[in-house]
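Note that this complex is displayed minus one protein chain, with the remaining chains in position.
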Amino acid sequence: MPETALPKSWNKESKPHKFCPGCGQALALKILGAAIDELQIQEKMIYATDIGCSLLSWSMFDVDTIQTHHGRTLPLSVGFKKAKPEAIVLSFTGDGGGYAIGAQHLLNTAMRNDPITVILINNANYAMTGGQLAPTTLMGQKTTTAPGGRGVVQGKPFKGPEMLAQITNEDAYIARGISSNYKQLLEMYKKAINNQIEGRGFSFVEVIAMCPVNWHTNAQESLDFSEKEMTKIYPIGEIKCPQK
Amino acid sequence: MNKKMLSGSEAIVKGAIASGAQMMTGYPITPTTEIMENWANEAAKNPVLKFLQTEDEMSAGFAMMGAILAGKKAFTASAGPGNVLMQDAFAMAENMRLPTVAFIGQRGGPSTGTVIYSQQELNLTCFGGNGEGLRIVYSTSGGQELYDYAIKAFNTAWKYRFPTFVLTDGYQNKTQSAIEIYNVQEKQIEIIPSTPYLLNPQKEKDAFVNFRNTYNLEQELSDVLLDHKKHFTEITPEVVEFEDYHTLDAEIVIFAHGIVAAAAKLAVDSLRNEGKKVGLFRPITLNPFPKESAINAASKKKSILVAESSLGQFERMVKSNIYPIDTQIFTLEKPAVGIMPEEIIEKINIILSEKGNNA
Partner (left out) sequence: MPTKIILAGEGGQGVQTVAKIITITAQRSGRNSSYLPGFGVEQRGGVSLAYLQISSKPITYPRFTKADIVVAFCDRAIPTIKDFLSRDTLFIYDSSAISDKSLEKIKNLVSNYLAIPALALAKEKLSSKVANVVLLGGIITHLKEINYQEFEKTLLEEFATKIEKNPEIKDLNLGALKAGIEIAEKFNKEETPFSGIEPPEIKTNFTKEGISWTRFPEYCKGCGLCIVRCPTKALQFSKDSGFLGNPMPIVDMEKCLGCKTCELICPDAAIKVEKTP
């Protein structure tokens, strides 16, 4: 009988983790744990995390970790990488941290081709504060701050990877995965991190994730909304892949 | 003695390098841009020195902290609206006890204000952010001190692990003057080494740091803050600095800090030549404030004159620290403009004559 199903790089003391039942972000972090294990980088990397639900991962890993301020994970990571180029720097943020309050940092980090790996969770809402409108909220989707659903006044859903693909160098790795597809997301993570290890430059993976508590959905409905509705607007796949 | 004609900004960079600074982050803003430009030039010549021009001041503050976590002595410089944005980062440094060093070139405010001179960033630098102001703030008074306190700021930050600031202004940063550039070893200044917070090679295998600034419970955070405050109080006697200029026999003591204190010193000299018993008390550390010495300097005097290029920011600091001394307080408050020695002399003469008339 196995002792545990936890990734080796997960901090066992802090488990069960602090995420909600059925959380796609927790699933994305489990797969990230598997990537860290496979690449054997636990001792060589830092994990930097944002505010929003991502802050709940401050004690997720047996990896040197820093939890920063909302939107400021990328600048901190860039500073760390500049100071210690041999370290593998992994930045974890939500769609608020990356596409709203810290959007200028994401944009400039990508533009400078800073050699860090950014993982961004897209769950179509601001989850930690209870389900408000996010840049990633779908048209018509109801949130606590768009009770009538997202309409033209709130603008169109924000496509991060597609935008970053336009402004990054050819050797950047840009992809969008989904946390309910373990094997595909694992490969994307590994390619993104390897892009950094091999010195090619910036790497970015957006992860579509379920948020059953704020979506008010059961298990099947959560899978359906993320896999069928969200992927219509946010197609899954590699957008830039220099290793090909 | 090795004296060189340098601007204040150049002196800051030379002091930072002498103190072992390894990296600077920043976003250009007057009057601190020259610090960045000087550092960028030094970094271009020396690959050990790193430089990062960021997209804004928030990024500069956080990138600085990233470098510090990696074990580098990193610093930044900013001013006015940039200092406002950077409080985001300084609040985190205060929470997590990160040894940040920042050179603040005060300019007129609020808002974009003016670009060269003021003393209006006292509140923001000493007490900015959503915290308790557990920061160390040196207010310099001229070019030589910019070199001296640049060296000291890094040592203070790394020794005590509180965010450390050198509060200057555009007059000081831009003035060219002869500055003694000394070797720290010759002056027997011990340089405190830096150590990484994350990926520390000294750490045990399988021991990992999970470092955070968010707490779940009110009590958890309260305990952390009480502990920080305890340390801050313990180090205060070692950290506080001041300059006492003829206060012992003075009837009137001027309270001034930064470059205004330099003007006040000239005023004191001039007034003393006329036989008027005037002195100057200048806190060098605005935070922690040299409270006991200030009380001694203000006690049993006829009156105090607080002079500042702001509307009472410094006066409030002085008052709260010397309470309950009942020496009469006069003020010379000129927001966002320089204060000339003649203006101080005039004010002192008015006080003396009013005192005389009343007597």
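So that you can tell them apart, the chains are marked A and B in the order they are listed, and the count of residues begins at 1 in each.
We take it that contacts are C-beta pairs under 8 Å (C-beta built on N, C-alpha and C of every residue); 3 or more make two chains touch, one makes a residue touch a chain.
Everything numeric here is computed off the predicted structure, so don't read it as measured data.
Asks: For the chain not shown, which residue from A:Q132, A:Q154 or A:S180 touches it across the whole complex?
Replies: Looking across A:Q132, A:Q154 or A:S180, the contact with the absent chain belongs to A:S180.
Asks: Which residue numbers on chain A touch the omitted chain?
Replies: 1-2, 4-7, 10, 15-27, 30, 53, 55-56, 127-128, 130, 179-180, 182-183, 212-214, 218-220, 222-223
The definition used in the following text is that only the chains that are shown with their structure count from here on.
Asks: What's the distance between the Cα centroids of chain A and chain B, rounded to whole Å?
Replies: It comes to 39 Å between the two C-alpha centres.
Asks: Considering the complex alone, what residue numbers of chain B touch chain A?
Replies: That would be residues 22-23, 25, 50, 52, 54-56, 58-67, 69-72, 74, 88-89, 91-92, 196-199, 205-206, 208-214 of chain B.
Asks: Help me check something: in the complex, which residues belonging to chain A touch chain B?
Replies: 11, 14, 43-44, 46, 48, 51, 55, 58-59, 61-69, 71-72, 74-84, 87, 104-105, 107-108
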